[in-house]
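A single protein chain has been removed from this complex, and every other one stays in its place.
Chain IDs A, B and C follow the sequence of writing; residue 1 opens each chain.
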Amino acid sequence: MSDNSFGTLFRVTTWGESHGPAIGCVVDGCPPGIALSEADIQPWLDRRRPGQSKFTTQRQEADQVRILSGVFEGRTTGTPISLMIENTDQRSKDYSDIASRYRPGHADVTYDLKYGHRDYRGGGRSSARETACRVAAGGVARRVIAELLGKAAVIRAALVQVGGLAVDRTRWDWDEVSRNPLFCPDPVTAVEWEGLLASVRKDGSSIGALVEVVAENFPAGLGAPLYGKLDAELAAALMGINGVKAVEIGEGFGVATLRGEDNADPMRMRDGVLHFERNRAGGILGGISTGQPIAARFAIKPTSSILVPVPSVNREGENIDVITKGRHDPCIGIRAVPVAEAMMACLLVDHLLRDQAQNSWHRGR
Amino acid sequence: MSDNSFGTLFRVTTWGESHGPAIGCVVDGCPPGIALSEADIQPWLDRRRPGQSKFTTQRQEADQVRILSGVFEGRTTGTPISLMIENTDQRSKDYSDIASRYRPGHADVTYDLKYGHRDYRGGGRSSARETACRVAAGGVARRVIAELLGKAAVIRAALVQVGGLAVDRTRWDWDEVSRNPLFCPDPVTAVEWEGLLASVRKDGSSIGALVEVVAENFPAGLGAPLYGKLDAELAAALMGINGVKAVEIGEGFGVATLRGEDNADPMRMRDGVLHFERNRAGGILGGISTGQPIAARFAIKPTSSILVPVPSVNREGENIDVITKGRHDPCIGIRAVPVAEAMMACLLVDHLLRDQAQNSWHRGR
Amino acid sequence: MSDNSFGTLFRVTTWGESHGPAIGCVVDGCPPGIALSEADIQPWLDRRRPGQSKFTTQRQEADQVRILSGVFEGRTTGTPISLMIENTDQRSKDYSDIASRYRPGHADVTYDLKYGHRDYRGGGRSSARETACRVAAGGVARRVIAELLGKAAVIRAALVQVGGLAVDRTRWDWDEVSRNPLFCPDPVTAVEWEGLLASVRKDGSSIGALVEVVAENFPAGLGAPLYGKLDAELAAALMGINGVKAVEIGEGFGVATLRGEDNADPMRMRDGVLHFERNRAGGILGGISTGQPIAARFAIKPTSSILVPVPSVNREGENIDVITKGRHDPCIGIRAVPVAEAMMACLLVDHLLRDQAQNSWHRGR
Partner (left out) sequence: MSDNSFGTLFRVTTWGESHGPAIGCVVDGCPPGIALSEADIQPWLDRRRPGQSKFTTQRQEADQVRILSGVFEGRTTGTPISLMIENTDQRSKDYSDIASRYRPGHADVTYDLKYGHRDYRGGGRSSARETACRVAAGGVARRVIAELLGKAAVIRAALVQVGGLAVDRTRWDWDEVSRNPLFCPDPVTAVEWEGLLASVRKDGSSIGALVEVVAENFPAGLGAPLYGKLDAELAAALMGINGVKAVEIGEGFGVATLRGEDNADPMRMRDGVLHFERNRAGGILGGISTGQPIAARFAIKPTSSILVPVPSVNREGENIDVITKGRHDPCIGIRAVPVAEAMMACLLVDHLLRDQAQNSWHRGR
């Protein structure tokens, strides 16, 4: 219900603006006894951190996370975990000229229409900077997953298309994702993207992208139909990432042209265990996980902060042209990769707890 | 939080199974003083009702809605509105043979994995029959919209593609949608679909589809960032409809190949009013409505209940082939049209109330 | 959040007015696999049913509950359980004269001030008739308790004071509670109360009362600090019963005059098990159950519907005197007894599930 919280039992409340003194989040409902320290969270933040390549914003942020509560002697206590990241490179002067100018494609105008009073520095609350909090919370969620489900349960995402250039799936290598700054699973395509992004940047423009996220080796039974379906909540979690305009699960939009027998995934027993022969469903049937990989894909629009002028208006109601200087990612899809993993991790922990609440009794009989 | 409720301030809780005595819902949080009677709700149910053409299930249901509470002397009282629809054509014998057989593509197997004990008659809780409750709640939401915003605020949906056949947008006519049983805005395509569906049905198969839903003349400012964004909640509302596998807002997946200047919608003042020159954003920026049409599109898979045998297993862990006899829609996308409108209507009322709670003070100054 | 729902994971949403066609509730989040039928719920409703003695309203209601969903082949399925009770003895003509008159002590005036439009028949939504829904939901909760915790876990309430006449605790006998129509644990006091109530009724008046409710043999660890503390939620659950004006846990108001050493309950090991030597805490420390009896007491005001005239105003803003004819309980405390038990049962099931969600992992290690 709370507008700045997500999750129900594993509940994350984030706070902070792009150019305030700090950003952070409170993770409530984490099971107690989970080993946790800053060192478990920092690597994920480092992965998302800006300024690491020429393809992301050159803003320099240490993004050092501090655990302020909820952990004692190295383990969670079941009380709220407060995480804080100080903003060190705020440089708000960069943004002073846009105080009264609505940047097209940005939330400047809608925040003003809704709230009347807006922190315009760097996008304020609507800045992608806030996603660092999600990644931090995702670090906590990953620890919970590791302890409850073991190491086989993994969540991974990758950039799979930039502009018109898609990865070649025959070359897909998950290990490659961490080797290049574009989170690309295909080293050949990664090089092509570098060329495309350099060209886009030279034009003062930006470009859209596609991201895929997959969770493997999670149990069947996760999801809370009818209005807490796993796919519905996953769609919300991904659509809520800055700039996302489309989400699909499994076969996604492709189902529109399929016939029933081509869509329904056949089942067979294999070594005494239920096995799906295909995964068009993306691991979810009726809003509940099947035990197969949970797979989603989403489209993220090109960065709206560009040097190409776009017609706009200002607060005074005058027509103007806006160009946005500053330090911007030519492709915000890149940094959406670790954010998507984090949202998936938090969502799955939430559903693990919800499922446990209602169903641990009959499973234990 | 509650798994069978949606909305936060305009909150709908649904109940009921395909073959139980009745289905229904409780609508809580409706503003008082709204004129409302069964006659305001029934037409929307009639529109969704099965058995009206050869392209939807031949199950015969009167789908007569009764208001059991929350309305007095023709107006809402602000207390919960209980709506009930009796199931009259249950014929559960049709389904007895699938008690222990998992129909591929259906939720049979996941309900069993999650809950251990499942009402297998006609899909039980996971049946699309439940969507009648959403449509009924949507009827209440439409009355609230009419009284709060006036008649200009309209919500409409249409089927825009069946299998590989898409409508010709140059022939788009909203009035056409109510003239044919396929909710098609283009009369020429409607005829082609009839041929396709007849062929699919003859094959004992089914086919996927695309649906579009648009809300026009709603105010700017709706949406509750960061985790109650209008687009995120709309994605959840649509992805939660039975069989939906993909959702997009505005330009949707198309943004992946756009450059920044082609994606961001230019703004200009027109007659002293802020005007967007394009609507690639689908009426939502930063999770908040811009005042433009709110536009979404979703893909719905082919009906899983088909006469073509698909490999499966049964509760006893034996390999079987499943064919599903009975009365089924060859294309569940058709009946998803009124459901999508209902979800949009409920969601927008919810956000009208949420926005009013937080922002009526400063707007009133 | 939803105003007409209580509980978080075991969530009850009630609907219905005193003189509408029916009242009912939806119980969401119940674990699947629990044996349940109308016969498990009806006895609790019969216990609360009006018209059973001369000391409660003479309204005649069969209060037959119907399960409309969520149960299949005698067991819960984990989907919402819809319960409905038809109103058979509505006689709304009795109330027509109070349409525009605000009965002192009733919610007539506040409903009008809040909602503008009020169902005035018999109190509408604010009538104690709605508590039948709570008792029905409590019947479901008791089944969950029996299956999860076994028969030792019991919840019992009793009337302990009517006006100035308190029970003699040396004569306390729980079995006596079901033998007299006043839910009195002390047969001698029960007779005295009958005399007092007859006298009050003869005067056309009413009288206040005290109720006690106790839950025994529930596990330690229930409660969700800091804002879902068991005592805080119990206080809300009891204060929310019609007419309740005060709630205390354990020693209650008596703690004001105690010294620390007299208040803190000493602990000792007994046969290897932690044992509290006293229960001033009422079974709750820091908002979490200790394993001792959870004990609360509450005061309920005299029925506001009396034949003694009280100064009031009407909707037209004229001064009037109001007397309320009709069928009323001289002491609403009597029928609050089964309601209190039901609220305690629902609350404890909710906390069992919440505790299970967060803590089953570390307990299982």
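The rule we apply is simple: a contact is a pair of C-beta atoms (placed from the backbone, for glycine too) under 8 Å apart; a residue touches a chain by one contact, two chains touch by 3 or more.
Quick caveat, the model's predicted, so the values are computed rather than measured.
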item: For the chain not depicted, the shown chains it touches; value: A, B, C
item: Full-complex contact with the absent chain, from A:N4, A:T324 or A:Q356; value: A:N4
item: Residue, one of A:G116, A:G195, A:G317 or A:G364, that touches the chain absent here; value: A:G116
item: Residue touching the undisplayed chain, where the options are C:D28, C:D186, C:E212 or C:E248; value: C:E248
item: Residue among B:D46, B:E147, B:E192 or B:E216 that touches the chain left out of view; value: B:E147
item: Positions on subunit B contacted by the hidden chain, ascending; value: 1, 9, 29-33, 78, 147-148, 353-354, 356-362, 365
item: Residue ranges of subunit A at the interface with the undisplayed chain; value: 1-5, 8, 11, 13-17, 20-24, 26, 28-29, 32-33, 66, 68-70, 72-73, 75-82, 84, 114-119, 121, 124-125
item: Touch list for subunit C against the chain that is not drawn; value: 1-6, 8, 14, 102-107, 109-111, 113-117, 125-126, 130, 161, 163-164, 200, 203, 205-210, 220-221, 223-229, 231-240, 244-269, 272, 274, 277, 281-282, 285-291, 299-306, 308, 310-313, 317-319, 333, 354-355, 359, 362-363
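Everything that follows uses one rule, which is that only the chains that are shown with their structure count from here on.
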item: Label of the chain whose CA centroid is most distant from the centroid of subunit C; value: A
item: For subunit C, residues contacting two or more additional chains; value: 1, 9, 29, 32-33, 78
